[in-house]
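Quick one: this structure, given as structure tokens, is what I'll be asking you about.
For this depiction, one protein chain was excluded, whereas all remaining protein chains were kept in their positions.
Our next item is chain A:
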Amino acid sequence: MLDTVQAVRRPPGRTSSGPARPARRRPRLGPYLLILPALVTIAVLLIWPVVQIARMSFQKVGLRQLRGEPAENVGLDNYRQILGDDEFWTALRHTLLFAVVAVAATLVVGTLVGLLLNRLGRRMSAFVAGGVLVAWATPPVTAAVIFAWLFGTTGGLVGWFLDLLPDWLVGGGWQNYNWFSSPLPDYTVLTICVVWMSFPFVAVSVLAGLRTVPGELYEAARVDGSSAWNTFWKITFPLLRPVFGVLLTMSVIWDFRVFTQLFVLSGLANSDSFNLSLYGYSEAFGSLNAKYGLGSAIAMVLTVLVLIVTAFYTRMIVRQEGVR
């Protein structure tokens, strides 16, 4: 590893660099020492727990085991139990569908707002950016409680507003409409809530990207009479491709593991609306008889899923970078 670094760093033309050589041959510990604290922190706080979860997913672990009783190895039983459970497949379907819809919506809304911010004057831009960032800074629990109230049945603002609209447009009886009792309306609210919370990050990142694009390109496009649509796809998008790649990956990761909002909105009483996180939680912690092994197995499935998706996109980005 160290040798490769040296070989790469040595400029090809200069074969004899004389007195500098002995110094170069010493392993350079400096950089590794510098990243050591970060590595140790990650290893202790992230890698170790993941290893533990992987191990526990093959065991039967309850409270008695946490007290020191040896855990019984059950092989693939936990996984078998999950894969044979209808609730798992429903939860998996919900997780995937939700991720697709929410990620797409987040990126579209975020990009549009980012473009808007770029067009606004300095003050207005700061004002709007500040405004949307409040949504991003809102803790998920708070946001979820607010949305639960907005869509609630007694005094819910959304039901009240929909009832004000003419009946031929939206129908009536919205005040008493139960948004959280079946998956489709439930996930509609969840999507709005999650998109509302995560688009500001996309908007601001896109704005930051846009600021690096040279103004002459847009000027040239304008002179050539290019439409806004064309300008975006021919100039902005190709130049900001790396930014979009990162945003896409991160959104996928975030939306795959949404938990808090769904937990608050429909909760454990509506198992037909579970996603994988909530399903795992209910299995592991939902009752007093903690089942950490089973919960770990579900967590592993979720982790592997997210890893596959991210690996796929990361590879795509890296390839495109290489081609350019």
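Keep in mind that, in the parts below, contacts are C-beta pairs under 8 Å (C-beta built on N, C-alpha and C of every residue); 3 or more make two chains touch, one makes a residue touch a chain; residues count from 1.
Basically, contacts and distances are computed from a predicted model.
Participant: UniProt names the one chain left off this complex as which of "ABC transporter substrate-binding protein", "Phosphoribosylformylglycinamidine synthase subunit PurS", "CoxF protein" or "Chemotaxis protein CheA"?
Facilitator: UniProt lists the chain left out of the view as "ABC transporter substrate-binding protein".
Participant: Of the residues A:N73, A:N176 or A:T314, I need the one that contacts the missing chain.
Facilitator: In the full complex, the listed residue that touches the missing chain is A:N176.
Participant: Could you tell me which of A:L29, A:V51, A:L66 or A:V141 touches the chain that is not displayed?
Facilitator: If we include the chain that is not displayed, A:L66 is the one touching it.
Participant: Can you say which of A:F88, A:Y187 or A:W254 touches the chain missing from this structure?
Facilitator: A:W254
Participant: Could I get the residues of chain A that touch the absent chain, sorted low to high?
Facilitator: Spelled out for chain A, the touching residues are 44-46, 49, 62-64, 66-67, 136-137, 152-154, 176-178, 180-182, 201, 254, 266, 268-272, 282-283, 285-291.
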